[in-house]
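A single protein chain has been removed from this complex, and every other one stays in its place.
Coming up: subunit A.
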């Protein structure tokens, strides 16, 4: 129990560190980007037909951009200390409102993708691992490598053409109904499943070739019983740990997939905020995503400890 508390305390400190580093880094990066910020924000607000020097000057005066980066940064950190992420420079809406709306949409999509990938990847990996070197194993290697190698951008378009345009089964893009989930989630899931199938396959092959597995068989357990009692738990730890890592892949994929499918998510929002020099939005989004990773890692830690309690007592 103590170690669990230690884990949480460690992760809390890590969260504070991440907040500081993400805040400073995203601010510095935004400052280092080329182009006049006032012009970029004016272009984002009013569009390319209207942006001109007058509007840029009005934006500069309104936002106090002449005050210099240090003042702006201190202002943002001050707001953060009061748990206030500020307001978007483009829409004028509170950053927190925009993030919750967009993060919600991204999380739903990410969750659907993870669930789908878990239904596809690990079961196939287990099958292949149990018969390592067999025909199925070799076929899976090829299929998984291809899906991992196809850019999500291409995969997404292929799925739209196949399932939405040709077969008319699903909407091509958009957001709102359950059906809209399937294509973007599947695009993400296929890439994730390809990786998790390989990880599961390697872990399974390792366990299946181990003496403990041979012993379990020797004592007369059926294949199914060996797998359930000894196999699953042994491959659990590496697979769950890898699942945590997959969220990094997922964030990368979400950015692309959201843009293709017109999904109102946080990856899409972050790209636009960077493009538009919407500094509070970039900082807020990066912060929430950074803290999200810390939380996720904490959860994975705790789950892995439950699956494999060895080392906890010592």
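Everything that follows uses one rule, which is that contacts are C-beta pairs under 8 Å (C-beta built on N, C-alpha and C of every residue); 3 or more make two chains touch, one makes a residue touch a chain; residues count from 1.
The definition used in the following text is that contacts and distances are computed from a predicted model.
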Per UniProt, the name of the complex member that is left out, chosen from "Predicted Zn-dependent peptidase", "Xylose transport system permease protein XylH", "5-oxoprolinase" or "ABC transporter substrate-binding protein": "ABC transporter substrate-binding protein"
Contacting the left-out chain in the complete assembly, out of A:50, A:212 or A:299: A:50
Hidden partner chain, touching residue among A:21, A:74, A:119 or A:299: A:119
Contact with the hidden chain (one of A:4, A:63, A:157 or A:216): A:157
Residues from subunit A at the interface with the omitted partner, ascending: 35-36, 39-40, 42-53, 55-56, 58, 90-93, 101, 115-116, 119-120, 123-124, 157, 160-161, 164-165, 168-179, 181-182, 259-264, 269, 272, 275
